[in-house]
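This part shows chain A:
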Amino acid sequence: MEPSLASYLALSGVLFTIGTVGVIFKRNALGMFMCIELMLNAVNLTFVAFSRYYGDVVGQLFVFMVMSVAAAEAAVGLGIIIAFFRNRLSIDVDDASILKN
Partner candidate 1 sequence: MLMEPVIKTAFPFVVTAVAVLIAFQMVLMIVAYTVLAERKVLGWIQGRIGPNRVGPWGVLQPFADLLKFIFKEDLVPDKSTKFIYFLAPMVALVCALMPMVVYPFGPAITSVDWSFLPYGLGEGIRTLPLTIAQIDVGVLFVLGITSVGVYGIALAGWSSNSKYSLMGGLRSSAQMISYELALGASVIGVVMLAGTLDLGGIIYAQQTSTFRWFIIPQFVGFIVFLIAAFAETNRVPFDLPEAETELVAGFHTEYSALKFALFFMAEYVNMFTVSVMCTVLFLGGWYVPGLSHIFEPGTIPYALVSHFAFIGKICAFLFFYIWVRGTLPRFRFDQLMNFGWKFLLPVALANVIVTTVVVFFLNR
Partner candidate 2 sequence: MASTALFFLFAGFAIMCAISMVYHKNPLYSAISLVGVFISLSCIYVMLAAPFIAAVQILIYAGAIMVLVVFVIMLLNLDDQGTKNRLRYLWALGGGLGVVLLVQTLFIFYAVMKAPQQASDQSVSVGKTLSIGQSMYTVYLLPVEIVGVLLLMAIIGAVILARRLSQPQLELVVDQELDRRNETELENEYRVEL
């Protein structure tokens, strides 16, 4: 007796929720980045679950694209975080408020 499609989608929804709540509550730029990665993974799980239950390979192909985009985002995002840290020695996103009047 395999778990039905609904179980996988529910797990994906719960992980997405935890990721969203994490992005809102975390003040650390790295923490927010990691919560975004969690949200991306929840979506990946949805794609793979649908690909299994409809027998279409495009779901898994899209997961591959999402992973590549996440890797590119990680490279550039971590570069930005390091450059930000060099100037003000903290990665608290509340400190990034120079443009505020």
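As a selection rule, all candidates are chains of the complex that A comes from, given by their letters.
As a working rule, a contact is a pair of C-beta atoms (placed from the backbone, for glycine too) under 8 Å apart; a residue touches a chain by one contact, two chains touch by 3 or more; residues count from 1.
The shown structure was predicted, so the numbers you read here are calculated from the model rather than taken from an experiment.
Participant: For chain A in this complex, identify the touching candidate from 1 or 2.
Facilitator: That would be candidate 2, which touches chain A.
Participant: Which positions of chain A touch candidate 2 when the two form their complex?
Facilitator: Within the complex, chain A contacts candidate 2 at residues 1-11, 13-22, 24-28, 30-31, 33-35, 37-38, 41, 44-45, 48-49, 51-58, 60-61, 63-65, 67-76, 78-83, 85, 91-92, 94.
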